[in-house]
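This report concerns only the one structure given below.
Note that one protein chain is taken out, while the other chains of the complex remain in position.
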Amino acid sequence: MTSPETPVSEGQPQDLAKLIELAAAISAAQDAMTDDIVTRLASAMGEGMILMDRLTRNQGLMSLLQALNQPAAQDSLECLADALRSGSMMDAVNAKNPKTGGYGGLLRMAKDPDVQDAIYLLARLVKGMNPEGTSKN
Amino acid sequence: MKILFVGGGMGGTIVANNVARRLAREVRDGKVEITMLSATDQHWYQPGLLYVAFGKMAMNDIVRDQASLLEPGIRFFVDPVEEFELAQNKVRTKGGVVHDYDMLVIATGCEAVYDEVPGLAEASETPYTRDGATRMFKRLRDFEGGKVAVVVGVPHKCPIAPIEITFMLHEFFEKRGIRDKVELKYTYPIARIHNIENIATWAVPEFERMEVDYETFFNMKEVDVENRIVHSEEGTEKEFDLLVAVPPHRGMKVIEENNLGEGGWIPTDRYSLQMEGHDNVYVVGDTSNLPISKTGSTAHFQSEVVGENIASIFRTGSATREYDGKVYCFIEADQDRATNACFNYIDPPEIKAPTKSMHMLKMSYNQWYWSSARGLL
Partner (left out) sequence: MSEMKVVDARNTFCPGPLMELISFMKRAEVGDEMELLSTDDGSANDVPQWIAKVGHELVSNEKIDDVWHIVVKKLK
């Protein structure tokens, strides 16, 4: 709020016009909203809030997210996604273009024991998800 | 420390979740044990019953599995308390289990009772119970015209309901195209049409606009079912073809049976929310004897206070907060508009003109309630 002594600036009538326009837009949007629309939106928001609250307070999940942020982990996850699509873990590893150093880089990564453990686990997971297809691992 | 919550309704669930969130670490480490005892495995959003009675919500929309609303770490049992032994800090359940506690929160709520008014159960419709709401919608849907009377028992939960019911009746019959065939008559127990003066002042012109007759100082005494007449303590009477009742309420029988409070209303300190005479017992929601509104919002704001105090008593040995009497209630008017009443022990409610935005907020809250129940909102 401006004090009485402050002269009205040139910007204010424009701001006021904008506010009126915004109010009219909100009013128009309200007219369009039926109870059903509001209910659905609010329900999605409400469930979304509950989900976010659950996820963010799950310390295990938050730690997992941090671990998954690492580039090597992201590569493994992309492998997993491809494997799920194709039904084969090795196809996914072979098809993947390594982000660093070509096949050499991929092989270096694949030699890392931790990465091997992760790939082994992912392979088991893929096997479990694809019971009818033959596993090529 | 063992903390026991008796009652899994709106108040009990919010306060238990509030405490479980604050003491999550301690619960995980086994330093605090939180237990909830309830008579049912279901959690009902009671304000939704009004919408069910008018065909605006389905019963499924307003109920959830109680266990799904509780914080992990809350031990939940569907096994209601039958005996309270406060002197020994323990309770005994219907299933014969004894639970001892260090702190107890009683949130057993209150229920509609019909025995005080002969004929009322038989002759009236109500949105206050599940069966009542289902039946009321059918009656409203099939009603072809005549005298509709609204009667109000004392005490009752949701103080704004009589006004909202009347507005909704008016609008329902208008939408059905039979409003001109309906005589709508409102009655209220005291000298004005609502106990909150500002609401009464606002609502009178609304009633006049809607052509609702109103009579004050009407406390129902009995209903002549055959002749369809409701008689008042004050010596007046109202004829009806359809009688819509806000029934009188009492605290749950288990409270009175265990001598915790006459009428099921537990004597409670209005600031600390402790049961009188028992420092380690808190009372949340409708079952207290406090002369304040029996509403979900009351229980919600009380839960914040009790939750914080229980946590701080565990950590520091003393309470830190007092309940200031806060209540926040939506008021549905007609034409998809709503307003609200917000007040506490000091500040009276000021009623602003109803708006669409407030109605949208109320519609939204009907969905967001589940977040409140979880202690999130």
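Each chain carries a letter (A and B) given by its place in the written order, and its residues are counted from 1.
The criterion applied here is as follows: a contact is a pair of C-beta atoms (placed from the backbone, for glycine too) under 8 Å apart; a residue touches a chain by one contact, two chains touch by 3 or more.
Please read all numbers here as calculations on a predicted model, not as lab measurements.
**Student:** Thinking of the complex as a whole, which visible chains are touched by the chain that is not shown?
**Tutor:** Computed over the complete complex, the missing chain touches B.
**Student:** So which of B:33, B:61 or B:116 would be touching the chain we can't see?
**Tutor:** B:116
**Student:** Which of these touches the unseen chain: B:197, B:211, B:257 or B:279?
**Tutor:** Looking across B:197, B:211, B:257 or B:279, the contact with the absent chain belongs to B:197.
**Student:** Specify the residue from the set B:65, B:234 or B:279 that touches the hidden chain.
**Tutor:** Going through B:65, B:234 or B:279 one by one, B:234 is the residue touching the chain not shown.
**Student:** So one chain is hidden, and I want to know which residue out of B:108, B:166, B:187 or B:293 touches that hidden chain in the complete assembly.
**Tutor:** From the options B:108, B:166, B:187 or B:293, the contact with the absent chain belongs to B:293.
**Student:** Touching residues of chain B against the unshown chain: what are they?
**Tutor:** Those residues of chain B that touch the unshown chain are 116, 154-155, 159, 189-191, 195-197, 217, 219, 233-235, 248, 262-263, 291-293, 325, 327, 341, 343, 345-346, 348-349.
As a convention for this text, only the chains that are shown with their structure count from here on.
**Student:** Roughly how far is chain A from chain B, going centre to centre by Cα mean, in whole Å?
**Tutor:** Centre-to-centre distance between chain A and chain B: 41 Å.
**Student:** Within the complex, which stretch of chain A touches chain B?
**Tutor:** Those in contact with chain B are residues 30-31, 33, 35, 38-39, 41-43, 45-47, 49-50, 53, 57.
**Student:** Show which residues of chain B lie in contact with chain A when the two form their complex.
**Tutor:** Chain B reaches chain A through residues 24, 56, 336, 356-357, 360, 363-368, 370-371, 374, 376-377.
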